[in-house]
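Structure incoming, see below.
A protein chain is absent from this complex, but the other protein chains hold their places.
Let's look at subunit A:
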Amino acid sequence: IDPFIKKFLHSSLSFLYLPQMIARGKNASDLFPAVVKNVACKNIEVKKLVYVYLVRYAEEQQDLALLSISTFQRGLKDPNQLIRASALRVLSSIRVTIIVPIMMLAIKEAASDMSPYVRKTAAHAIPKLYSLDPEQKDQLIEVIEKLLADKTTLVAGSVVMAFEEVCPERIDLIHKNYRKLCNLLIDVEEWGQVVIINMLTRYARTHMFVPICFNSGEKAFYGSDDEDDDDEEKKAEAAALAKRKPYVMDPDHRLLLRNTKPLLQSRNAAVVMAVAQLYFHLAPKAEVGVIAKALVRLMRSHSEVQYVVLQNVATMTIKRRGMFEPYLKSFYIRSTDPTQIKILKLEVLTNLANETNISTILREFQTYIKSMDKDFVAATIQAIGRCATNIGEVRDTCLNGLVQLLSNRDELVVAESVVVIKKLLQMQPEQHSDIIKHMAKLTDNIQVPMARASILWLIGEYCEHVPKIAPDVLRKMAKSFTNEEDIVKLQILNLAAKLYLTNSKQTKLLTQYVLNLAKYDQNYDIRDRARFIRQLIVPTDKSGALSKYAKKLFLALKPAPVLESPFKDRDHFQLGSLSHLLNAKAGGYQELPDWPESAPDPSVRNVEVKDSVRAGGTVTLRGRAPGESDTGSGSESGSEESGSGSESEESEEESESEEEEEDEEDERTKKKKKIEKSKPKKPESTIAPSSSVRMYELLHRITGEGLAVEYCFSRQPFSPDPHMVAVQIQFTNNTSSETKSLHIEDPKLQSGMRIKEFPEIELLPAGESVNVVMGIDFCDSTQAANFQLCTHTRKFFVSIQPPVGELMVPAFLTENEFKKEQGQLMGMNEISEKLNLGEKCQSDHAIVERVTAKANLSRVPCGSEKENRFAGKTVSSGSLVLVTVARKEGGGAQLTVNCEKMVIGTMLVKDILQALTQ
């Protein structure tokens, strides 16, 4: 160790050398005491470098490492969530067994931390502790179970990761969280998505039932790969028939498929691959096709990505050829592709070959044969051979082509052709004695042992087709016997034996000669073979009964070889996995189970009746990007927690009314209906009613004579006019006949107010419902918008009155901006009220949830623990609305609203006050 560095360790300068030494793999462990004493240093920069060092060398210097622990323990109690998280991160990275109990305690505590970021760090720490001490498994599973129930996107990915590392066999822990994970998926960060999707694939294979579509068209479409029809399907068909009722996909299964589909558009190749494998393993045949396009897109990426994707495509093409057929040309090979990519593309092309496209493929192969890359040419010849065996029509064409290659100047090409021709000839030797003759001539020139061996085998096997040439070949071979490679020698023996049996007159002496040569060969295999053959074919008085059957033994009819793709049956590994790529089980690989024999009970996933209804209701919400979240940059992602906030009043109301209406039906069909209902029927920016969005009634189904109309404020920007509030209207036709031409007429509006009508709904079939969006400019007032709702027979007078909280859109401000703006809205524009917080909303979380539920505001980051700030703008005039809730000791709080529009301000105070005091 450089003494110079040691001397300077007291200054921060020297810390810059540490990472350099670690990175270069030099041993800097001597410095340990000098470095670690800086762990409590106030300078955050030095601190971080010490962490790096500490984590790297703690294992080697356990006693000294312990000295630093107390610093981290203190950090765990820090009021700043980021410091708590980083203390936990470093503490859990120190691989010293003595501190296991401390770590366990820290993880448990962090798992119930207020901050989702700290909880995420706790999830990360779980696998670290597990690898340090597997004994802790049971306790860790408890923590995992707790964190799995977490409803924030930040935690979801990390905890599933921990689950996969610690207890992947405890798949039962997922039941209750399945729907939540499906719903959160799109907002989870991309790496977490990969882990969750892979885990859910396994889950669905154990706890769902095999998907089938009794779709007559589908059979025909995939007719080409009917031979290798998966027996899964047959099994399922049988099972379904036995039950004598049509297959209905479990709504949860459908939920998973629907929620993962948008992720095919991810920029992250790993996410796309994860979704692709999920569809491949879980989707009904007719739906798997969607993944082909996305996988073909990945082929444009880096060559390593291409390599992995092609491996998976190769496996997929064996089972589902039809899927990739339209993209055949995307697998054409360029001379600049690396050889390993070329060979994989070739594999895919071969798998895709069928009667219709074979001529195109063979033409393409012809250009490949001329390539300078000889390994690739050899692979192409193999591929042609496989096409020829699989597709009878082109066998002769291929064979002729290959025979032409026999005159190629490159020996490797010739050799490979010989090997392939040998395999092809075995299928129909009678017609091709001229080819065999041609090949016999090649023995003079060709040197590649494998090719020579193949030719000799051919001649021996079909010696009756070339009775004149065969003995001559043997003569030449006998001459060169001693110089041949082992495999060739064995085939010479073979040839000699066969000739002796069929044509002993001409070849008896030659055979004797060859056998004698072999007797003294260096290789024991060859000596053995010679002895064995001699006993069999040359009858002596000692030789047993076997020699009678020598002819049968040597000249038995041999089955033609089947040329198979090396990717056949690889799909018993989960696609996209390392094990699939290596075609061997990697450590920690979780077997992808087969579908269960009978449909498992779907009710295990029910959380509560209330929640399960909602899980169905939020289905289409997930289309949005995280940025749309109402809470903005705040640390809580409260509004994203679908199915959360079970205390919130409005959602309870919603589900109750639901139950009243439909209580005669059983719960399962209700859920299904819910899902179907919320499916977007038209390409409009409607959202499904989510738990956090309150539905209002516009027309009761009794007054509406069977037509029920509900509306909600979707809080989406109304794209045709940003000054309008988007109102989403849901029409449900409860009558038995269809309703036609639903539209708006004769709006009666206060001056300044405007309406953008929704496009006329031409037809609403009986029992169906439809969502549309209209825009209303309320002019920043809570005056009702009155208008007539017309069907083809009736008109209904209706009115929409907005709650004040819906007249605004979130505004994203920083703390400083907020303070500045607030400063300008003092005096008359500021309204302040004292209040006592309700029992259930003592926490920050609850406050944020209640305020954002009441008003469409975004949260403003705030330094103070006691304060929550929110900001928004009114929709029409864009005036700022600033809300501050400052908590005080003993459950009291101060609510301040700053707004230029005093009426809005006053009303908002009233509304929020009500929400917070309940």
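Criterion: contacts are C-beta pairs under 8 Å (C-beta built on N, C-alpha and C of every residue); 3 or more make two chains touch, one makes a residue touch a chain; residues count from 1.
As a working rule, contacts and distances are computed from a predicted model.
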Chain left out of the displayed complex - its UniProt protein name, from "Large ribosomal subunit protein mL44", "Vacuolar ATPase assembly protein VMA22", "TSEN15 tRNA splicing endonuclease subunit" or "AP-3 complex subunit mu-1": "AP-3 complex subunit mu-1"
I'm checking contacts with the chain that's been left out. Which of A:His124, A:Lys345 or A:His465 qualifies? A:His124
Contact with the hidden chain, among A:Tyr307, A:Tyr513 or A:Phe796, goes to A:Tyr307
Tell me which residue among A:Gln139, A:Thr339, A:Gln431 or A:Asn516 touches the hidden chain in the full complex. A:Thr339
Just to verify: which one of A:Lys108, A:Lys176 or A:Lys293 makes contact with the chain not shown? A:Lys293
Determine which one of A:Leu578, A:Met695 or A:Ile831 touches the chain that has been left out. A:Leu578
Cross-chain touch to the chain not pictured, restricted to A:Gly587, A:Gly827 or A:Gly890, is A:Gly587
Where does subunit A touch the missing chain, residue by residue? 11-13, 15-16, 19-20, 22-25, 44-45, 48-49, 52, 56, 59, 80-83, 86, 89, 92-93, 95, 115-117, 121, 124-125, 127-128, 131, 158, 161, 186, 189-191, 194, 198, 262, 265-270, 272-274, 293-294, 296-297, 300, 302-305, 307-309, 329-330, 332, 334-336, 338-340, 364, 367, 370-372, 408-410, 576-579, 581-582, 584, 586-590, 620, 623-629, 631-635, 637, 640, 680, 683-687, 717, 719, 722, 811-812, 814, 816, 861, 878
